[in-house]
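The complex appears here minus one protein chain, its other protein chains still in place.
Presenting chain A:
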Amino acid sequence: MLLDVMQAGGGFILLEDSVQCSARGLLRCFIHAALKRGEDVHVLGFESPETQVCAGLDSSSVQRLHFHKGFPDPLGWTCRSSFTVERFTSQHITQLIKDTQHAQASVLVVDSLSMVLRHHDPVVFCQTLQELRKGGVIKTIIGLLHSDLHQQGIVGIVCHLADTVISVAPADNERLSVAKTTRRTKSGKVMQEEEYFSVSEDAALSVQAKPRQPGHVQRERDVSEADPTSNLTFNLRLSEDERKAKEKVALPFVFSQQKKSALLRPTPGSGRIVYEPDANDDVDEEDPDDDLDV
């Protein structure tokens, strides 16, 4: 599903990473895929330089990539950056995108959302994102969020706002990482998938499907194979003749068919006791208290 999300785009895609595994390589893959589709990409770079993003792109793609420099001065202290964190409001960004000529299907990439969240109120930030989504100028927003830099509540609300959430984590294999993709469609359907992926130097993404847990299946098979009637000092199995004889044994309280259906019919008063005297019972009609001399 990771490749589908990358090829299709649309909506708000959130890449969540942590200090153990960075998703910046994956972000580069997304940018390259959007440029290949012919879309205008605006990158707000607060945490990485332009050279890192533009490496490996041909000239026509570079023309459509608009890098707004924020690194290495995201707060504007030395006045060296063209876009500072305070300017992350919907008016500024919409103006920025409208300024580019014949902009069509713009993609906004924010590297990273954590830098913006630390300097803005979370409520205002989410409302800005919502305005950008519904504004109609931007088709896709891709944001990178470092989940270990914020409180759980804040990460929760940003994930709740996103249409697709991709969280990366390190896998046992050193070359690969695990990506867990959760995609929410407009109709309310939710799809989830976990995949192994690796990113090469030229921003090519290779994805492998994650195998199901092998240990779990093994345990279930073992349980069904254990035969309790083997390795015993006594015999628990039945031969054919023995089984036939067992089925022929007359069960106690087995009645004829008419009696059964008569009993099964709902009677007006439930709770009747029907007693059929057994072979060992001797029914004596006399009262045993008769021979008492009282």
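As a working rule, a contact is a pair of C-beta atoms (placed from the backbone, for glycine too) under 8 Å apart; a residue touches a chain by one contact, two chains touch by 3 or more; residues count from 1.
Here is the rule we use: contacts and distances are computed from a predicted model.
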Match the chain absent from this complex view to the correct UniProt protein name in "Ribosome biogenesis regulatory protein", "Elongator complex protein 4", "Phospholipid-transporting ATPase" or "Mediator of RNA polymerase II transcription subunit 20".
"Elongator complex protein 4"
With respect to the chain omitted from the figure, which of A:S59, A:T78, A:Q257 or A:N280 is a touching residue?
A:Q257
Could you tell which one of A:K134, A:R175 or A:R272 touches the chain left off the display?
A:K134
Interface residues of chain A (partner: the chain not displayed):
121-123, 126-127, 130-131, 134, 151-154, 156-157, 160-161, 182, 184, 187-190, 192, 223-224, 226, 251, 257, 260-261, 263-264, 266
